[in-house]
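Moving on to chain A:
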Amino acid sequence: MDNILRVESLRKNFGGVVALDGLTFEVQKGAIKSIIGPNGAGKTTLFNIISGMYRPSSGGVWFLGESITGSPPYVTAKRGISRTFQNLQLFANMTVRENVMVGRHCRTKTGFLRSALRLPGAAKEEKRTAAEAMDILRFVGLEESAQRGASTLPFGKQRVVEMARALATDPKLLLLDEPASGLNLRETEEIGRLIQKIRDTGKTIIVVEHDMSLVMAISEEVLVLDHGRRIAEGPPRSIQKHPEVLRVYLGEEIPHAQSPES
Partner candidate 1 sequence: MGKKNLFGLASLVVVLLVVPHLLGNPYYLGVLVWCGIYGLVCMGLSLFMGYCGQISLGHAGFCALGAYISGILTTRFGFSPWPALGVAMLASLLVAFVVGLPTLRLKGHYLAMATLGFGMIIFVAAGGDPFGLTGGPSGFWGIPKLSVFGVVLDSEVKWYYFVWAVVLVCLVALLNIVHSRVGRALRSIHGGEPAAKAMGVHTARYKTQTFLLSAALGSLAGSFYAHYVGFVNPHPFGLNFSIHLLTMVVVGGMTNLWGAIAGTALLTILTRYFRVFMDWGVFFDGFILVIIMLVFPEGLFVGAARRLGGFVSRKRSTGVPGQASRQAAGGG
Partner candidate 2 sequence: MKRICIGMTALVLTAMLVVTGCKKEKEEELALAPYKVGAVFAVTGPASWLGEPEKNTAEMIAKQINDAGGINGHPLELIVEDTTGEETATVNAMKKLVDKDGVCAVIGPSRSGTSMAIINIAEDKKVPLVSCAAAAAIVVPVKKWVFKVPQMDSDCVRRIYDYMKEKGWTKAAIITGTTGFGAAGRDQLIKLAKEYNMEIVADETYGPKDTDMTVQLTKIKAANAQALINWSIVPGQSTVIKNARQLGLTIPLFQSHGFGNIEYVKAAGAAAEGVLFPAGALLGPEGLPDDDPQKKLLLQYKNDYETKYSDAVSTFGGHAYDALTLVVKALKAVGDDRAKIRDHIENTTGFVGTAGVFNYSPQDHCGLDKTAFVMYTVKAGKFVPVEE
């Protein structure tokens, strides 16, 4: 069995609005899979359900063969699913390194009492966490900015910090919610390279993205959603010519780099 994630007949309604409508798909281990679709197609809702922020109305999610349907986020994080956010959610009250160190939270275990007394184990773990955070920052190329306040960085770098933070949880599956939104052409290319570099370390990545050039450049597979339903799935080239996809997009707007924020 080489799928890492399986989503089956997933439904989610908010009051009367149906955000996901019986969605089923799989993600292969080690792949980069992109999910595209017009605004309101249910992409972010899907992420929220996989990562445990929302509970689905019905249907289920299986991760590495085990059901994680409705597991709270602290459980899914520990199991190996991490994510970034469409609108940046960095901890503005911390430095870059501290942000990344929070990512190590689910892999460490010092509690109130042990930290209050600063037992030797706690101090050691703290030191290790700091070192690991630096390793990750080095990997994404941000070690220079480690001590800066997270919100003082330029926007493009903040996106990278968010990825580094997600990486710090040591995920098997990484969910990236519009990693290129708000970035310029050069930054988008850089982020694309970074995503591939992360994949090359053996991680599986799902990207929700509006920027088609990025999607086409990095994904092995693309899933197209509309109104919470799958309308197409396959390699990027075949998706581009898929009649249903063209209809959905032409009916709204042509997807393009720098698609406006939802």
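Keep in mind how these were chosen: all candidates are chains of the complex that A comes from, given by their letters.
Of note:
Keep this in mind: a contact is a pair of C-beta atoms (placed from the backbone, for glycine too) under 8 Å apart; a residue touches a chain by one contact, two chains touch by 3 or more; residues count from 1.
These numbers come from a predicted model, not from an experiment.
When you check 1 or 2 against chain A in this complex, the one that touches it is 1. Partner candidate 1 is touched in their complex by these residues of chain A: 51-53, 72-74, 77-78, 82-83, 85-87, 89-95, 98, 101-106, 108-112, 115-118, 122, 125-126, 129, 147-152, 165-166, 168-169, 261.
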